[in-house]
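As structure tokens, the structure follows; a few thoughts come after it.
As you look at this complex, bear in mind that one protein chain is not there, while each of the others sits in place.
When the chains are written out, they are named A and B in that same order, and each has its own residue count from 1.
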Amino acid sequence: MTYTYTVAQLAQLVGGDVHGDGSVTITGIADLREASSSDASWLTSAKFRKHLTTSSAGVVLLPASMDASVPCAIVCQSIHPSVAKLLAAFAPRLVGNVAGVHPSAVIHSTATLGDGVVVGPHVTIDASATIGDRTELQAGVNVGENVAIGSDCCLQQNVVVRHGCRLGDRVTILPNSVIGGDGFGFFYDGRAHQRIPHVGGVIIEDDVEIGACSCIDRAKFGHTTIGAGTKIDNLVQLAHNVRVGRNCVIVAQTGIAGSVRIGDGCVFAGRSGASDNITIGDGAQIAATSVPWADVAPGAKMAGTPAQDSTQEHRMLIHMRRLPALAAKLKKLIARVDKVEASAHNQQ
Amino acid sequence: MTYTYTVAQLAQLVGGDVHGDGSVTITGIADLREASSSDASWLTSAKFRKHLTTSSAGVVLLPASMDASVPCAIVCQSIHPSVAKLLAAFAPRLVGNVAGVHPSAVIHSTATLGDGVVVGPHVTIDASATIGDRTELQAGVNVGENVAIGSDCCLQQNVVVRHGCRLGDRVTILPNSVIGGDGFGFFYDGRAHQRIPHVGGVIIEDDVEIGACSCIDRAKFGHTTIGAGTKIDNLVQLAHNVRVGRNCVIVAQTGIAGSVRIGDGCVFAGRSGASDNITIGDGAQIAATSVPWADVAPGAKMAGTPAQDSTQEHRMLIHMRRLPALAAKLKKLIARVDKVEASAHNQQ
Partner (left out) sequence: MTYTYTVAQLAQLVGGDVHGDGSVTITGIADLREASSSDASWLTSAKFRKHLTTSSAGVVLLPASMDASVPCAIVCQSIHPSVAKLLAAFAPRLVGNVAGVHPSAVIHSTATLGDGVVVGPHVTIDASATIGDRTELQAGVNVGENVAIGSDCCLQQNVVVRHGCRLGDRVTILPNSVIGGDGFGFFYDGRAHQRIPHVGGVIIEDDVEIGACSCIDRAKFGHTTIGAGTKIDNLVQLAHNVRVGRNCVIVAQTGIAGSVRIGDGCVFAGRSGASDNITIGDGAQIAATSVPWADVAPGAKMAGTPAQDSTQEHRMLIHMRRLPALAAKLKKLIARVDKVEASAHNQQ
């Protein structure tokens, strides 16, 4: 599986201007440090600029805003979309799946499939489920009763969407994730924990992506909701009745407790979280491994557990490191004060 | 999928007394703040009492112990069971699965199935496994060799129970969880990590519930054990030879290291854990994200990592926040003592 492009062809593909020899042949992509003369590479941040001069890359995609000179460059007005197109130009060519229903799939007679739907091997679709046009259900996927899935979605292998959940258009879910498992709610009757029925569902809006082995629990009543354009990573837990806004980013191993309300454009870094029943304002950012225990203001940058303003948290961390030295200083000072007092006493 | 009840009918269903007009029609359920006049709502805790006066709910379930007045109430002697019944009254109506074995299931000739067992599509049941009466194995479930599952269990989609594990009656396991994976045990022979065979199993007693994408490892020898009535959430890790008592609650993303012994009625809040080989006494509570490194006394409330008494932890957290101010105070004090000493020296 090899690719051959000229620099001129790549410039056309990624939407940029050639500065140098457009006839150079490129057959791969690599990091600036590892690229050979037949590789295309890129620089998106000034932070890695130092690698430019030593790179052997055959061509480098550069942002138009950056004043840099290399023997051969493709200068891009919008570097990130151009790099994405470059990567796509070297994507592995796959046979992929063709529209149609694999004979091993088990589809209830009352389910409805749109045009061009792909149903892979060993898929199960339960009663009254509806699958939108061109949506792909890969091998082993389970679609529960009354589930509604929009068009152009991709549910990867073994994804489980339980009864009544609703997915918008262009929703992607990576393998082995579970949408609509019962929320974790019990009451203790004095002898045993009794289950609280969870009769709500999950609503996942358009353009949401959910990673692998993640769990989005159904609501006790009403819906657990994920707003349009939100991206969720692997091994994430969203508990019952959580409401996530639009265009949020929730990184791997994050856990959001029950009934938390998250605004638009929030970022939860890796293994962060939120205590139950709190509200996270629009655009708030929660640092990795950090967990707010109380409401977070819009735009706030929070760190630590319990989370505080991240500048304060970082200052606190510095002082924590100095704590043994501080304790020693205090001990020394106590001895000095002892001496001062003793001396004062002797003078009396 | 709509429901229509009169308040009087609901009172009968949930077991409470109508205070108000029993003929009012109710067609849904909602939170006090979001309920309309055709919704039933509830108040279980005085904490949310403030929402009573402004709620538009058509009827509110109230605990008999609470002195509250609303236009239309159902007064319940035991509010939690009544609310559970109310929720159940509005559960989605499902066709569900019918008893019998789906033709796509692969069942070993030596496996034994009880009466009324449901075996969904693409299920695999290996040699000598036994499945109790009315137990439901949903699509894609794998039951390993010599596994024994009791009656009235529900193994949801893609659950894997590996060889030799034993489940009691009324055990529920949410999708994509793994019971009886090999424990993580190796020894280093000077050149490589060699696997320690894990020849034990897992015993899950009656009325246990396990969430989605959780892992209960098999024992090195003997059994990893989960006591009757214990409830476990999503993405939880229980390592080899862990013994969990009865009626424990283990919230999402918790991780219990090898050979930990947990008493009855313990609570592990979200993303908590326990270091290997320690003992957690009956009724102990471990706060969210907290991990004890040593034995925990019965009834103790622990927080932090390493966990300490939660009152001490919270006091420590307050002082940590004040640490920059404390360091400044100390610095100032040192300057004062310097001055006092200098002055004393000058006087001599």
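Criterion: a residue touches a chain if its C-beta (ideal position, glycine included) is under 8 Å from a C-beta of that chain, and two chains touch if they have at least 3 such contacts.
In this text the structure is predicted, and so the values were computed from the model without any measurement.
J.: Which listed residue, B:P63, B:G164, B:G245 or B:G283, touches the chain dropped from view?
T.: The single option touching the absent chain is B:G164.
J.: May I ask you to list the residues on subunit B that touch the chain which is not drawn?
T.: Per the touch rule, subunit B residues meeting the hidden chain are 104, 106, 122, 124, 126-128, 140, 142, 145-146, 158, 160, 162-164, 176-178, 181-182, 184, 186-187, 189, 192-199, 201, 213-215, 217, 220-222, 235, 237, 239, 253, 255, 257, 273, 275, 291, 305-306, 308, 312, 315-316, 319-320, 322-323, 326, 329-330, 333, 336-337, 340, 343-344.
J.: Just the residue numbers, please: which parts of subunit A touch the chain that's not shown?
T.: Output for subunit A: 1, 29-31, 34, 78, 80-81, 83-84, 87-88, 90-92, 94-96, 102, 104, 120-122, 138-140, 156-158, 174-176, 207, 209, 211-213, 229, 231, 233-235, 247, 249, 251-253, 270-271, 288-289, 317, 320-321, 323-324, 326-327, 330, 333-334, 337, 340-341, 344.
What we mean here is this: only the chains that are shown with their structure count from here on.
J.: Distance between subunit A and subunit B based on Cα centroids, please, to the nearest Å.
T.: Taking the average C-alpha coordinate of subunit A and of subunit B, the gap between them is 25 Å.
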